[in-house]
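Left out: one protein chain. Kept in place: all the others.
A and B label the chains in the order they appear, each numbered from 1.
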Amino acid sequence: MVESPGVTVILSDLLHLPIRDDSGRTLGVAADARFEITDDDSGRPAHARLIGLVVSRRHAGSFAGYERTSVTAPWPIARYLRWRHRGSFLVLWEDIAEISPQAVRLRSGYGRHPAQL
Amino acid sequence: MNKLLGLALGVLTAIGGFLDIGDLVTNSVVGSRFGLTLGWVVIVGVVGICLFAQMSGRVAAVSGRATFEIIRERLGPRAGVANLAASFLINLMTLTAEVGGVALALQLASSIEPWLWMPVAAFAVWLVVWRVKFSIMENVTGLLGLTLIVFAVALFLLHPDWMQLATQAFQPSVAPAGAVPEAGTTYWYYAIALFGAAMTPYEVFFFSSGAVEEKWSIKDLGESRLNVLVGFPLGGILSLAIAAGAAVVLLPKQIAVTSLSQVVLPVAEAGGKLAIAFVLVGIVAATFGAALETTLSSGYTLAQFFGWSWGKFRKPAQAARFHIAMIICLLIGLGVLATGVDPVAVTEFSVVFSAIALPLTYLPILLVANDPQYMGKYVNGRVTNAFGMVYLVIILVASLAAIPLMIITGAGA
Partner (left out) sequence: MIARRQQAGANPRRIDARLSLLDRQVLDADRVPVQVVGDLELSHVSLDHPIPPGTPAPVITALLSGPVLATRIFGGRPPTSRLHRIDWADVAEIDVALSLSVRGDTLDVTWVERWVSEHIIGRIPGGHSDPQ
């Protein structure tokens, strides 16, 4: 596994990329990146590992993440935003086959996991 | 006993600090043209600012986060920058109006041209922001601003026809007797202006940042609730007194409000030189206080959005960008005033633009007040949310209608 020489990868490189399955069909865009934080013995968040990307079917903009959290109030706003971001799902790091500056390609047989935190 | 004094101080400061040049001018203009038929807008505005200030104060006390930090975190960079640009520019406009207002009030007191007072006023504002402790600043300007009660006293001394005033207030669709007929669109334009004057966005930036400045915690919430729920409505009553005074003195003679002289005319007629002395002290204190608040708000909005160190509780050298930003804003405001623009005209526009910008600050606060990650168990209750949603609609309608009405009515001409 080789790091592209001289290029630091930052989160913005991944966000908003189209997510495609292995036949090239676009499933959505990367709206967010999910990390697993492990604290060490002193309570420091020592390890922050990327576990997957949140794929949004339509919009990359996630207004305040209403579709993924348990905030339900004020209810008209929450309902509207959930409707707008319906169909979001999580793809795991293990199911990512290749990342290029143009798109993220998934392995065949990738799993769709719930986007709920 | 000390506690009681502290509470009283808080309430009195809230009353005295409620009015600024926007309220003084707009209520006067409205009273002189529409009598008290727009009085209901003041009430709607006062309830709104109570709701808004309460929510933002609670958010700041519980989460330790002030308004623009929250706006950036919740809206993300794109919407956040747009929000910042609009809020900041309107805040700058209001700052210019307030510094101009101080100069106009000093002119009335001294007969020295306002252009000479403006640099003095701007420098004085900076000096207080630079050196004076936050709570002292608030208390002194708030208490001195209480002399504006003379507007209410003047109203009684004028022996108005109370029945007529009541008719105007409770039958807003009927034009006041003796008034020049106004178009419906003009009526609604001034309704929006009055709403913007009551619900000034800078008040919220200042209130929530002040909560962090004074290190409020959950146990301070009760006191702040008292200050807001008692102080602001009493301040609103003063607004109505200004409008009623104008309705009684200016409207019958169709005197147009173009400068501070007309604003204080009802007081002059009621109480002569002594009353004028009181009202001028009050106007200088209120506009100076508002100039301090808008200057600090300009610093707060920039520093909180960009993540700089901020706060009057820090040594200036430890909040350097915060202080330099405020200095630059005061210089810009002074520069605009130096072009000879009429501060009263700037004021009239600033209140309408405040109404336009209101949704930008209001919505993030409403969202965060409901977010358990920030608020823990102190999220909005159902009643607050119900009011909150109703006001969101009102604020959006006012914001969207403002520009079309401004164009149709020629800015209320």
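A few points about this structure:
By our rule, a residue touches a chain if its C-beta (ideal position, glycine included) is under 8 Å from a C-beta of that chain, and two chains touch if they have at least 3 such contacts.
Computed from a predicted model, the values in this text were never measured in an experiment.
Among the residues B:119, B:160, B:233 or B:316, only B:316 touches the chain that is left out of the figure.
In the complete complex, the residue from B:11, B:149, B:169 or B:212 that touches the missing chain is B:212. Contact between chain B and the absent chain runs through residues 62-65, 69, 72-73, 76-78, 80-81, 130-134, 212, 215, 217, 303, 306-310, 312-318, 320-321, 323-324, 373-374, 376. Interface with the hidden chain, as seen from chain A, comprises residues 1-4, 7-15, 31-39, 43-51, 54, 62, 64-65, 68-69, 93-94, 96-101, 107, 117.
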